[in-house]
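One chain of protein is taken out of this complex; the other chains stay put.
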Amino acid sequence: MTARISRWPGIELTAADLHEGKVTQTRFRPDAKYAWSAGEAMSRFLEELQNGRLIARTCRKCARVLFPPRMFCEECFRPTDAWTYIRDTGTIETFSISYLDTDARRIPEPILVGVVSLDGASPKMGMMHYFGGMTKDEIRIGMRVKAVWKPKEERRGSVLDILGFRPLGEGES
Amino acid sequence: MRVGIIGIGMTAFRPATPEYNWKELMFEAASRAYADAGVDPRSDVDSFLTCAEDYYEGFGIFDEFVPDQLGAALRPTCTVSGDGLQGLANAFMQIETGLVDVAVVEAHSKASDIVTLEGVIEHALDPVWNKPLGAHPFVIAGLEADAYLRATKTPRKALAAVVQKNRRNALKNPLAAYAAKLEMDEVLSSEERFAPLRSLDIANPADGCVVLVLGSETAATKLHANPVWIRGVGWASDSPSLETRDWAGGEYARLAAAMAYRLAKIRRPSTEIDLAEVDDRFSFKELLHLEAIGLAKKGEAGKRALRGDYGADGSLPVNVSGGSLGCGNVFEATGLHRAAEVALQLRGDAGIHQVDGVQVGVAQSWRFVPSATGAVAVLGVGR
Partner (left out) sequence: MTLFRRRLQETGKEMCFEATKMALDSAGLTRADVDTVVCGTAPDAFDGVAMKGEYLLDGCGGYRKPYTRVFTGGGTGVFSTIAGWWHVASGLADVALVVNEEKMSSCQPHPQSVFAHIWDPILDRPLKPNLVWIFAMEMNRYMTVYGVKKEDIARVAVKNKRNAVGHPCAQLADPNITVDDVLNSEVMAWPVQRLDISPPSDGASAVVLASEDFIRKRRIKDRAWISGVGWCIDSTMWTDRDLVFPEYVARAAKMAYKMAKIDEPRRQIDFAEPYDPFDYKELHHLEGLLLADKGEAPTLTREGVTERDGKMPVCPSGGLLGVGNPIAATMGMKIGELFWQLTGQAGERQIPREVHTGVSQAWGDLMQYGSVVVMRA
């Protein structure tokens, strides 16, 4: 059909067509606000962040330490068994050097962001977070890092209670 | 090939469930369904379907957040952006292809997570024609109720009878969120909202989750299940635009029922169907739907409701579960909940709201304001 069809529908508009009012537009801002129940696992996780600790759940059947914590094991499909603290040190699994912010706006100083697998959790299990105390040329996959916590009085029960992860010093744990 | 419901799992319906997030809510219903069916989702299930709409969940792509709590990680899984009965229909088709033996359908409501429910529903209105009017979206239900009452000469009192019956039925359903013993006068004098609808004519939102396990006849035999057969399914949509749709006759429900009855080889629904669960999220909808799906003659549903025909001991028990007025509006889970209730009745597992001797039941759903979309499932036991 591509070979036979002569008309491919669609009228292209330019940004100027919009700004100069050549086409009619209707505007609407939805009123859509949410307040999610955090649930059992995430409530405890957030509470422990305020204490400066990372907590996980264990599954006896597959013998995994599940982080982020959850009340059920997706592999075994059964309730998880117990709470356990894991460490706030880990390894960079992957990262990006971003010149874009959330709204796709350009920023001059790049954000270092990536996934950290945490010590004490099962292999590869971790979280997304920012990196600091290193330059864009120093960051690499496999780098050992440690969480930088906000001062206790500023913690609110959010992943932002951790400012980011910094390089783990020689001999530090 | 016959397809049966071989497992039923539901959470209780509650006005709010602060103790659970949506994942934990789904895990509970799924665990119950799998235990009921005697299946392990990690090895016995070929396909998982969830029924969800992004704006009801507060997510851009809710499909992402589904698999783990259903046991569906690294398994064939998808979202049907529709009512639970549409999900049931798609699972039914998957099994009919022969590619899938056991399928799981999930639908839920976590409406208590939505801070601006009215705004979310309003956002479904046509952006060019309707949103600029700025009216409350339930005005559409008011308009439809008015059109229906006029076209069928149904007395306003009949709506109150529906509310009274369903809220009362819910007293015998331990899962229901809004069970109550109401007097007719209380319903008729409740606050005016979207005339002719009053506050008690409108189902209140609830949280809850429903999971059904479906299997082919072979799978049902293998699992020693006691299946409730899906004799027919149908679904249809009328015009999405308010300006061109049928306002008094529930065309979507009529078309959906015609399809389901054709598959189920039902010729005279009013005599062949023993029990019905129909959408009643606005009281008049129960009557409109009963007429649309051929269980009452045009204009007679209201009179029969006033006569008590639709009570648990009437000639056609309707919404014995308590319906949405009694159990709560669980949004996309509404149709699946009703299918589950019919299936429990047909299995004889409905507990203190069991109706005796029912062999064939129908569940009917509507996708709520502002849609004109609905589905119908005919369920049966034996033969």
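Brief remarks on what is shown
Should a chain be cited, it is by its letter among A and B, assigned in written order, with residues numbered from 1 in that chain.
Basically, contacts are C-beta pairs under 8 Å (C-beta built on N, C-alpha and C of every residue); 3 or more make two chains touch, one makes a residue touch a chain.
Model, not experiment: these values are computed from the prediction.
Of the listed residues B:18, B:67 or B:196, the one in contact with the hidden chain in the full complex is B:67.
Across B:79, B:334 or B:365, the residue that sits in touch with the chain not pictured is B:79. Contact residues of chain B toward the unshown chain are 53-55, 58-61, 63-68, 72-82, 86, 89-90, 92-99, 120-121, 123-128, 234-241, 251, 255-256, 259, 263, 367, 370-371, 373. Taking the complete complex into account, residues 1-5, 8-15, 18, 23, 28, 30, 32, 34, 36, 38, 42, 45-46, 66-68, 70, 74, 93-104, 110, 113-115, 124-130, 136, 141, 158-160 of chain A touch the chain not shown.
The rule we apply is simple: only the chains that are shown with their structure count from here on.
Averaged C-alpha coordinates give centres for chain A and chain B that are 36 Å from one another.
Only residues 17-24, 27, 34, 40-42, 55, 58, 67-69, 71, 73, 110, 112-116, 118-120, 122-123, 127-128, 131-132 of chain B touch chain A when the two sit together in their complex.
For chain A in complex with chain B, the touching residues are 26, 28, 30-42, 70-72, 74-77.
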